[in-house]
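I'd like to ask some things about the structure below.
Apart from one protein chain that is not included, each protein chain of the complex appears where it belongs.
Right after this comes chain A.
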Amino acid sequence: MRSIRKSGESTCPKKRRNYQFISIKQTSSFEALKTLPGLAPSKQLTPDAIFSVVQRELKQVKLDSLKINECVLHDISSEAAQTDKIEHQLQVSMRKLHRHYRRIIKRREVLENSTSRNIECCSAAVTKIEVLLESLKELSDPLVSLIYKKDARLPLKNRLSSDQGINRQHYPLLFEALKKYESNHKSQKNNQSAIPAQSRAPSCKSDTDLSALKEAPGQKNEASCEPKSGPESATPPCENNNSLHSSETSPVPEISSFTNQHTHLGTAKASIPEFMLMPQFRKASRASVITTYEQACHPCQVEDQEVFGKLAGSLHKNLDIRK
């Protein structure tokens, strides 16, 4: 078409009138174009215009978002205040704890020093006590042996090692110590030579004398006092007992071993000679005392009352005469 128009214009203007335009009025595309809605005016398309239409909503949204912001800010500020409070408290307690901790550390150091010193003192004391106990043991052994030897020199009846009840009752500890030593001694002797121990037993028997019972306690006292200084007569036995007891308690292991070894021999030795003598002696002494009393009383009961009356009368007479 263009080329035609151009050629028409260039060639001859008259021919243009004759040119027939093909209108688009009847075309379908024009119809379609007509059906399209018309464009909105440009004024209406600016953001201001758009928003001016929904100004109410826009305002509301703005207000709402402002409110949201306010709410959030409020929340955050309250939260921050709370956090600040908590933090403050935490710092305060932290400072307190720090002070407390420092105090405790000081105390700890002090206690540590004192306890270490105490422990040193205690260990020193313990070692000292151990040494002293050792020396005590060494001292106690010869003491007991001395007592035993002295005892062995006494007549059999007066011995501490005899089974007299008075000895046991009055000097249980001393008695025990002696027994232990005795047992030790015998076991040692037995180990060395069996004969001397046997020969010694009879000799002990031969030494025995039948002395009165009354003497025995005194001699025992002497025996127990011997180790001690002479003049202290009344108190020494108890002290000796105590000392012996303490000495025994300390060196228990050795003595106990000795006693275990010795007990058989001790019992054997005591049983053969002393068993024979001691019971007889006891019975005899008791009997003598009791019989005298009984002899005095018995006739009165057995004989007739007349005899008793006679006796009483004679006694009365005697009294009268004396008067």
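Please note the rule applied: a residue touches a chain if its C-beta (ideal position, glycine included) is under 8 Å from a C-beta of that chain, and two chains touch if they have at least 3 such contacts; residues count from 1.
As a working rule, contacts and distances are computed from a predicted model.
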Name of the absent chain as recorded in UniProt (options "E2 ubiquitin-conjugating protein mms2", "ATP synthase mitochondrial F1 complex assembly factor 2", "Biogenesis of lysosome-related organelles complex 1 subunit SNN1" or "Tom7-domain-containing protein"): "Biogenesis of lysosome-related organelles complex 1 subunit SNN1"
Touch with the omitted chain, as defined above, among A:L33, A:I68 or A:A81: A:I68
Interface with the undisplayed chain - residues on chain A: 57, 61, 64-65, 68, 72, 76, 79, 83, 86-87, 90, 93-94, 97, 100-101, 104, 107-108, 111, 114-115, 118-119, 121-122, 125-126, 128-129, 132-133, 135-136, 139-140, 142-143, 146, 226-229, 239, 243, 246-247
